[in-house]
Structures are given as C-alpha cells and as structure tokens.
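Every protein chain of the complex appears in place save one, which is left out.
Chain naming follows the written order as A and B, and within any one chain the residues start at number 1.
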Amino acid sequence: MSEPVSGKQRGATRTRVQRGVISILWALAGVVLVVLMWEAVKFLGSFIELPINTSDTSMPHVWTMVDAFSNPVVRGSDTTVLQAVVSATLTSLKIALGGFTIGVTFGIVLAVIMQRFAFFERGLLPFVIASQTVPLIALAPLIVGLGNRISFGPIEWTTTYSVMFIAAYLAFFPLSVGALRGLQAPSATSLELMRSYAARPNQMLWKLRFPSSVPYLVPALKVSAAAAVVGTVVAEISTGVKGGVGRLLIEYARETTSQPAKVYVAVFGAIALGLAAAALVSALDLYLTRNLPKESQA
Amino acid sequence: MSSVQTSHQAVDVQGLWKIFNEGSNNEVTALSDINLSVKPGEFISLIGPSGCGKSTLLRVIGDLTGATRGEVFIAGETAPVAREKQLYGIAFQQAALFDWRTVRRNVELPLELQGLGKKERRERALELLELVQLSDFAEHRPWELSGGMQQRVAIARSLAVDPPLLLMDEPFGALDEMTRERMQNELLRICQETGKTIIFVTHSIPEAVYLSDRVIVMSPRPGRITHTVPIELGERNEDTRETDTFYAGVTAVREALRGRSASASPPRIEEL
Partner (left out) sequence: MSTQTAAQSRRTGRFSGIWPPILIAVLFLAAWQIFVVARDIQPYLLPAPSLIVTNFFTDLSLMWAAAFYTGTTAFLGLVLGTVLGLVMALLASRFIVVNHLVTPLAAGLAAVPIIALTPILNNMFNITSRTPRVLVTMIIVLFPMFVNVTRGLLQVKPVQLELMRSMNAHPRTTLKVLRIPNAIPFFFTGLKVAAPLAVIAALVAEYFGGPQEGLGSRIASAAANTAYGRAWAYVVASIITGLIFYLVVVAVEKWTTPWTGRTRST
C-alpha cells in the first residue's frame, strides 16, 4: 500500500551492476582522498614535528611508489618489482582459492550433518561459533612447521599445503555457520508443504534447503574468502614460505633503507589479492542469486 | 487565505496534486485535483483500492511529504506551519513504538520534543494511558504488549500534545477482526471524550461506515476522489452493526468503490 518515496524509487530503478559501478567510482574518489591526505601529512611533516616519521624512507611520495613498479627487483635483474609482485600475488591467490574451495566444501558438509543430526548441531555448533571469536590463526606457525616432514603415501606434504590448510580452516568455520543457518531457513510452511508431498530427506535438501540457503550462503562465502586470503598471507609471513606475496612483504620491508617504495608495491599486491578474491566471490554471488528477487538497496 | 477568525475548517484541501518523479519517465500521479473540507469534530474516512493515494493524501495533509500543486490548511494554518505548531497527531498501521523506551516514555515522546518538564510529561502520559486503558502497562516495554495494545499506545501518543486533529493511517489494519471491532469502539469513545477531528485511512468498508460521519471514496491512476458518502448512524452501540442504516451505508460505499453511479454523482459533493 505504501506509496513510492521519490528518492528511493530512483535508487531502485538502477540495476545492481550500475550501483556497483557507481560505488566503485566513489571508492576511487576515496582512494584519491587517501592519496591527498598522505601527501598532505608528508608536506606538513616537513614543517612541524609530527609523531609520524614522514621522511622519504618511511613515507615515500606516491609517485615514488608508482616509479618503484618498474624498478628491477635487484640491481641488474630483468624482472621488475611489479612482475615479481604480480607473480607472487598469483601464487598466493592460487593457494587461497585452493584453501577456500576445501574450506567451503567441508563447511557445507558439516552444515548438512549438523542440520540432519540434532546431536551434532548441539555438540558442534557451540565450538564452530566460538571458533569465530578466537584467534585460530595463532596456530599458523605450528601448522606451517609440518611442511616437508610428513607425507601421505606418494604425496609429500609441502609448506604450500600447510598454507592452504590454514586458509582452508579459516574459511571453513564462518562458512559452516552460514550454511547451517541457510539450511534451516525454510519456513515452517515450506517444510510442511514438502512433507505433504512425502518428500524424502534428500529431496528436501536439494529441492528446498539448498535453494533457500543461498541468501545466507553468499555473505558467508564473502567472509570465508576474506578469511582464506588473510590466512594465506599470514601463514606465509609467520614462517616465511617462499613464493607468495606474504613473504615479499617481509622481504621488501627489510629493504626500506635502499628502496623505500618497494614494500608498498607488495602491499598493493596484498590488496589486489583480497580484491581479486572478493571479485571472484561476487561473480559467484551474481550467478547464485540470478533467480532471486532483486532486493532494492537497504 | 480566509482570515476570518475561529470559523476555519478543521482541514481544507484545495486543488491538491501530488506527482512523484515529475518530469522523469517513471512519473506517477498519486493525487489529482483533490478538494476536501473537514468540519471540526467530524470523523471522515478515506477508502479505496491500493494505489489510490489515500495514504499519500494523509501524508500531504500532515506535511510528511510536500504537495506538488494546491494548498492544504489545518485550522487555517498551512500544513508546514500546522506541523510546526503540532496541530495534529498521527498513528500508523505499524505502532512505530521505540523498543528502547517504556510504554509511558513512548507516550511522552512528543511532549519531550516540545520541551515539557519531566513531571508534567509523566502526568499527561499516565492520564492518556488511562484513557486507552493501559495504566497497568506504563512501565512495560512495547514488545511485551500485544498488537492491539501497542496500537493503543500509539493512539495515546498521537493524543499527547492534545492536537485538534488526528490523522490515522490504517491503524487497525494489522489487527484481528475481534480486536479491530473493540478498538473501533474505543476510538469512538475517545473521540467523544476529546472532541477531535479525525481523518482515517482504511481498506475496510464496514470499518469506514461504522466509524465515519462521511466516507470519501477514492480511485487510482490517477488518485482522485470519486464519491462522498454521508453516513448517519447516530449514536453507535453494540447493535449498530446489525442495523439497516449500517447495511445501507456499506452498500452505498461498496457501490461507489465499484464505480457504479459514478456518472450519477459528480466528484465534488463535499458540500452536501
């Protein structure tokens, strides 16, 4: 019955993609603002004493950072810093995605088990929930330590697997909670309807519970993807597994006296890693929610 | 406008238009050329199908949204001034109570905004809660109350500043039929005790007929007034809903909603 409110209606007529583009433009404006503030602090720091070290070694100019992209990694090398960071970021992305996939798979399996058997829900859910309030990542150095020391049959457990394992278990917990909530989302009416059709538990799961879990699954996937990325980077850092962007962060941070801007390129790599993972999940989101009513922006 | 003192209409709507997104390609004419006068102490209902603009009309009268063209006066003041002077109280379909305030402090809200002292506020709120028969629940939280009770709190709140006019937007729409009838009786009792003018938006034909002195029938695309049905039920009581006059009123409104006799009666018969 409520009549349209003009401003709201205008927003609702925009498609999701259009809204996305607009918010990306605003985000870019925000980035420009951050850049301006950065340079402003540097400028101010050359006149008055600030609690921040604004020298060029700790806060290089933004253009120095951009320059650093094309510097060689080490003097005389053919590879530029940018190339090195891109390749490290891709390595990390692969590990994070591997971990994410494993974590999501197990998360859904656990959710189905908890949904099916009340005992497991009662017994496990408190721990799964508590796991989100707890720094599980503290385990990272211990698990990375497993690398190269054990093997499962022909598969040698390398440090890369350790990193992936950490990414997986960090992705696992938020996902299982979200998936469980989703599986329990169908209304009593829908469940009664399915029961009236004498639907078997499997049919109930595939025809009703999985489809109605999508709105809960999507935010959980986003959280899990971010967790997998953080897990990958931190696991790489905490024991210095080579090849990924986390390791580069540590390495380049040690070179600030000679090449102060280098570490920033690695930071941009880590940011790109997160954004790439988020973009992949958003694509998944668009696919999963293609049949759902388009909610107007809250 | 007419600067004749004291003889103002309670509400006077003249040549009112409300157009959403005017000029854009999703332009919607919510209200077209609405003219309506309400006498002090009169109870009128706005009825019509979804999208006929009855809620919008109520909101324009309350200056919750502006008019595109035309003028609205409440007791001789323009709608924005009337809102500033708190010449009306409003109740919505949702009780819109604040969960974090007790029932009493919800009723006190408008008084608080007027800067009234703590003690007076409290006294007035308790007085109003007595009027809506909720004295025992003053210190409860809204979510501890049933839907009907919450709506009574909302009505008490709308009466808090003692405005001459009440705007009610389907206040009983979410209630079950029995509660609804009880609430209607209570509303009539409160009207009698307080002498308020009331504009009441509803979907329900019996509700409109039972409560009103006049039922304004509206129709959508564009939202406009098509008929005015005067109701003369006299004093309402338990048996009123069974009387022939009541049925006649219901039939008249129903016919008007169906658009019958639309040609017979021209849109502007408010003066009747």
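Here is the rule we go by: contacts are C-beta pairs under 8 Å (C-beta built on N, C-alpha and C of every residue); 3 or more make two chains touch, one makes a residue touch a chain.
Worth saying up front: this structure is predicted, and the values here are computed from it rather than measured.
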For the chain not shown, which residue from A:V35, A:I52 or A:L286 touches it across the whole complex?
A:I52
Touching the hidden chain, out of A:A68, A:L208 or A:V233, is A:V233
Pick out which of A:V74, A:I129, A:L193 or A:L292 touches the chain that's been left out of the picture.
A:I129
Since one chain isn't shown, list which residues of subunit A touch it in the complete complex.
2, 5, 23-24, 26-27, 29-31, 33, 51-54, 57-59, 118-119, 121-127, 129-130, 132-139, 141-142, 145-146, 149-150, 174, 177-178, 181, 219, 222-223, 225-226, 229-230, 233-234, 237-239, 246, 249-250, 252-253, 256, 260, 263-264, 266-267, 270-271, 273-275, 277-278, 298
Over the whole complex, note the residues of subunit B touching the chain we left out.
59, 62-64, 83-84, 86, 88-90, 92, 94-101, 109-110, 112-113, 141-143, 145, 150, 167, 174
